[in-house]
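One protein chain is absent from this view; the other protein chains keep their places.
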């Protein structure tokens, strides 16, 4: 049994992580932390845990001492010190926040307005996109777990960019996310009477996931990929749909693209390339760790439309973190994550 | 491994049953049937199953032959022949429909406009309210799995009626159900633009769950209990909330009621009596087999208000069916059903 | 043109009032007030007003000076001073809050924990249930506009209680309200990921509308009526459905009840008694000033079930306030309120 702890269990990603870990039979959650709720049972915050898990929220020190693997789910800028402690004390660390995703401190400074204080630490970070970086994750001790939007987008574009099927370097990404992506904090935009029966884009051209997306896509393409990324707020609880527009090279057919995607993903349990003609729908990945991808061609202009959908809380956060844990510990990669998504 | 089969897998309860059974490690689903989809994979009907379970829908005969335990989830009037076959062939049968719930053929005739053709069979039926009828279920071979509304209501009233805390025999039950309760068939009432942002009662005084509710409540009370039962359609996918009004005997306090409910349910994994002051919310039982109950007193008139909530598809259908299977086969009762409900 | 002003335009009821008044051709809104937004255009708060009405929020003094009729939509305890000013300065005052609804200061103290400072003023207050108190409203200068739940409930019970068709004095009311009833202030319960796909009762036996309901029902019955009132939070934006349970006198048939309701309401534009067999649905009153009522009998126990539904923001707040204004000024009662509710 792996002894794991969670720092920041009170947020949505932290709570989802706990929920999923309780379903994992090679893990024991030994300590959980929630700064504002120390001493209270988790079921006070989330009554769904009542009588199933009435663990008490402890201090961050408790978590650090008791666990061998620490998950952190915190606002940016707060994870470095925990990662440093783990590094110095031979513990593993998986960060669900943004502090260990960007390779370039300059990007971090520009988009998050903060510095990297522990530069050596950042040399050790591995970007936890499980399917793409599996080999590095196996031996990693410090994982920067990908953002939700970046997960849907990078998995959706990986085979295409890797195989250089794209005609040019500009990609348009129109993404839509459920409201859990905005987190547990109250806000005007997620006030029910405002959010319900509403829909709009936000942070056009300024969303912090942009440098993360471009960093990973550029690595895949081994070239400088540029994206126009427009997130929208969907009046649903969970799920991301990214609709991605890429001009295909003229000599590449839709069947070619399908063939390549299937080659890349046929061995991947969690990435499902839908049969030709089917359309990905967030409904069919909700509450699961799947990423469903469908491929479409606007024949008239030979433009590929990739639809990539995940549950932002699972594959886009807690589920992928557990998948990474499984990889790091040499467990079956699907352990604790095999639930079939409900259809309704 | 128990070899199970499902007749009627295309409906919501059947599909949910399959989904949950795939998560049960002492069960092997050997055959599934869906009349209109024979020869098609289940993932054609429910794409969420894609690549996880691509079982092909077979004939009812296939299911009957291959399985030792048959679940049926069918419109009323269609299960008797399958139950008879099982009875004659030493197989177990759990019916998620209404055909084996009513003790009285007269009730069945009055409310369902059909006869019991196999009267001897009905003498063997056991009403599968797991917590209440556990002993009978252990040795049963033919289970009438309770309806969704009756499950929320009977569990909510069981300790009260058993201990005769009620002042009179008339009980008012105001229930609200999510739309999956109306099934997979298209209807005006569940057409999105009509149903969304809507709310209304339906079948006032005429819902077919009424005789089932009164039958079971009367058994609990060992007296003739009469209910006014008003179901409403909630614009959510899942979940039932029953708000139940009962006049308490003057000498019984709210604390007494709490004490008694806790006594009855403290050993029950799936029934959670919430701490005093908390209010049951369908949100916290969704996608789980829990029944959450909260108790409240209108002090001015000494009237007890019981709030009982379940997921209509799980504890109200497929989950309780699996719980009954676990009991029948001497398995751990929570097997395959221990998922923590998601809070969002 | 009546010169009207609104104090408290930033809340939902205030904003709805402004929206509806802009559609009223015998009214000129001369000043609006919103304490935290003084100097800002209303369209900053509610972009739907952009370019249609970009009035600037002014001070309460501005409103009091410029208008001849002042509407106030404020938290309880804040309206008395404005009402007093209007009383002294020969202006009319319609309060959408709770400060002028309760006849008994003792009730106000018990339920709102505040005193009446201007007792003489309260002798002048008229409870603005338009259909019931029309004659008094005609000459009133100070209106306590009814609460949303009380409007749906009192209109639903008026003919029954007035004609003494009820067998006893205890009435059970199970009400469900959309989220705008909880107001514009952010709260856990109305945070989208929590509220969406959720349902639960709240304030069981303690909701502040209870004394208002009992006061008005008792006046109608000329007797001491007692209610068990259970409000629930519906995951929709607007609308209230009250499901009301009353034991009928044995000699009264459902047809009798229909006849009496039709007699009472046939001349009322805004109260629609649905044809026998139809069921009231909040969908069909949304965005309108209608109160739809349907009547049902649980024949087995001769219990009447009254379903009464309104839009909480219109007939339950701003619409009825305008209806009262129309009555006070001798205008056509439906002026500015004749929109057909949208069906989708």
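Residue numbering begins at 1 within each chain, and the chains themselves are lettered A, B and C in the order written.
Here is the rule we use: a contact is a pair of C-beta atoms (placed from the backbone, for glycine too) under 8 Å apart; a residue touches a chain by one contact, two chains touch by 3 or more.
In this text, all values refer to a predicted model and were calculated from it rather than measured experimentally.
Q: Of C:15, C:140 or C:204, which sits in contact with the chain we cannot see?
A: Answering carefully, the residue with contact to the hidden chain is C:15.
Q: Tell me which residue among A:205, A:250 or A:330 touches the hidden chain in the full complex.
A: Only one of A:205, A:250 or A:330 touches the chain omitted from view, namely A:205.
Q: Sort through B:39, B:75, B:193 or B:275 and give me the one touching the missing partner chain.
A: B:193
Q: Please identify, in ascending order, the residues of subunit B that touch the omitted chain?
A: These residues touch the chain not displayed: 12, 178-180, 184, 186-188, 190-193, 195-197, 235-237.
Q: What subunit C residues would touch the chain not displayed?
A: Touch set of subunit C with respect to the missing chain: 12, 15-16, 19, 22-23, 46-53, 180, 197, 237-238, 269, 272, 274, 278, 281, 283-285, 287-288, 292, 313, 338-344.
Q: Just the residue numbers, please: which parts of subunit A touch the chain that's not shown?
A: Within subunit A, the residues touching the omitted chain are 170, 172, 174, 176, 193-194, 196-202, 204-205, 226, 228, 230, 232, 234-239, 241, 243, 245, 279-283, 286, 296-301, 303, 305, 307, 309, 343-344.
In this text, only the chains that are shown with their structure count from here on.
Q: Suppose every chain is reduced to the average of its Cα atoms; which one is closest to the average of all protein Cα atoms?
A: Located nearest the centre of all protein C-alpha atoms is chain B.
Q: How big is the rotation, 0 to 180°, that puts the C-alpha atoms of subunit B on those of subunit C, in steps of 5?
A: My answer is 180 degrees for the C-alpha fit.
Q: Among the chains here, which has the CA centroid at the largest distance from subunit C's centroid?
A: The chain farthest from subunit C, judged by C-alpha centres, is A.
Q: With chain centres taken as the means of their Cα atoms, state the distance from subunit A to subunit B in Å.
A: Each chain's C-alpha centroid was found; their separation is 36 Å.
Q: Roughly how far is subunit B from subunit C, centre to centre by C-alpha average, rounded to an integer in Å?
A: Between these chains, centre-to-centre, one finds 39 Å.
Q: How many angstrom lie between the CA centroids of subunit A and subunit C, rounded to a whole number?
A: Inter-chain centre distance comes to 46 Å.
Q: Of all the residues in subunit C, which ones touch at least 2 other chains?
A: Within subunit C, residues 193, 196-197, 235-237 contact more than one other chain.
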